[in-house]
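In what follows, a single structure is set out as structure tokens and then discussed.
Only a single protein chain was left out; the remaining protein chains are all shown in position.
Up next, chain A:
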Amino acid sequence: MPALLGPFGIWIVCAIVLAVMPVIFSSPVSVTIMNQMGISIVFALSYNMMLGQGGMLSFGHAVYFGLGGFFSVHVMNYIEVDGWPIPLPFLPFIGGLFGLAFAIIIGSFSTRRAGTVFAMISLGVGELIAACSIIFVVFFGGEEGVSGDRTMGPPVFGTEFLKEIEVYYLTAVIVFVAAALMYLFSLTPAGRMANAVRDNPERAEFVGYSQRQVRFMSFCASGFFAGIAGGLFAINYEILTEENLNLTTSGWVLLMAYIGGIGFFIGPIVGAVLLTLLQTVLSNHTELWLLYVGLLFVLTVMYVPSGLTGLMMMHGPAMKAGRLGQLAKPYMIAGIPLLVALAGGVAVLEMLNHYNNAPVGDNVAHFFWMAVDTHNPANWAVALAVTAIGAYTTYRATPQVREAWAEANDFSEKGGDR
């Protein structure tokens, strides 16, 4: 379908999806979740400008996100108190400018080298700024943070952004524009050279580019967009705290980008959407959600380094050759037992957690619609058996999947379109 609409087809589809989403998911909770997703998407995309496109692993990207956000909240307060005539939609841009300013300062020395040195400097800067946020109470507001009120600015087209849905459309527009700009950046010579420097800095130097300057450019652009994400955060939540620029947030954005897939432009978008869903929806159902996220992350790094997007993109050649159908059956044969095994494993973990932590006398654990007595050995036996049987069946089915995969991607003599 997108192909029918020409080169901009995919963007038009995205715009329509963004516009229609709140009509489909209209409850206030889902609008809040979608706003959160938008912020995460911009943040993760900006992170991937460095990691995926520039080959720079940063452990302190939340610095630019947080500082952009803090400055935005302060500007928001100036709008309220001193009546600065700045309409709200420009606030993320201001956040972006401050993100850019700090990226210029820090990038001027940290982009000298890539790899481990860069990672260490980013970690050091991240810790430094996070520690500063506790010391400088006037600017960072100490433990309670800095809060503002987004509705005090001059109205834009008659809206004062009182309602969540108005904020959604503002966020959606900015997310769309920011994502488009970041995509365009990846097509510019600066973006292309960032890829070259990532893959082989020496050759890039022989072509006549300074690897340091190329990295510096990506770094600054990345800081700018992280600041925009921070500004969006300020608009949505009207409060920023130390948490928004510490190491946890920096780690979280790495998780989003990596699980989504750092080798593809849409990878971080997939990761941001997925992890935001886990963060908001799954965390309502289980205390162990961070454990699951950690497992997902480690397994991704080990077995699917190209991320979830990479997993999807792997099927491109087979799809072009019209052979996806061949894969459906083996996928079902292996996939259904895998899901059963996962369900069993989750049940074991949840029961164990309940057994360890529930108050004495409370023997019944609730997950979703089920109630399970965790002190009944029969339930344990069932959960363990389900896990074991599922895992064994999956194990037995893998050769079939491997065979079907090899066949669907074999373009040697049988033809196909190569």
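The definition used in the following text is that a residue touches a chain if its C-beta (ideal position, glycine included) is under 8 Å from a C-beta of that chain, and two chains touch if they have at least 3 such contacts; residues count from 1.
By our rule, contacts and distances are computed from a predicted model.
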| item | value |
| --- | --- |
| From "Cell envelope biogenesis protein OmpA", "Roadblock/LC7 domain-containing protein", "Branched-chain amino acid ABC transporter permease" or "ABC-2 type transport system ATP-binding protein", the hidden chain's UniProt protein name | "Branched-chain amino acid ABC transporter permease" |
| Of A:109, A:157, A:206 or A:369, the residue in touch with the unshown chain | A:109 |
| Among A:247, A:282, A:319 or A:340, the residue in touch with the chain that has been omitted | A:247 |
| Omitted-chain contact residue, chosen from A:284, A:357 or A:412 | A:357 |
| Which residue of A:156, A:239, A:288 or A:401 touches the chain not shown here | A:288 |
| From A:183, A:297, A:331 or A:411, residue that would touch the chain that is not displayed | A:297 |
| From A:128, A:311 or A:339, residue that would touch the chain that is not displayed | A:128 |
| Chain A residues that touch the omitted chain in the full complex | 51, 55, 57, 59, 109, 112-113, 115-117, 119-121, 123-125, 127-128, 131-132, 134-139, 247, 251, 254-255, 258, 288, 290-291, 294-295, 297-298, 301-302, 305, 349, 352-353, 356-357 |
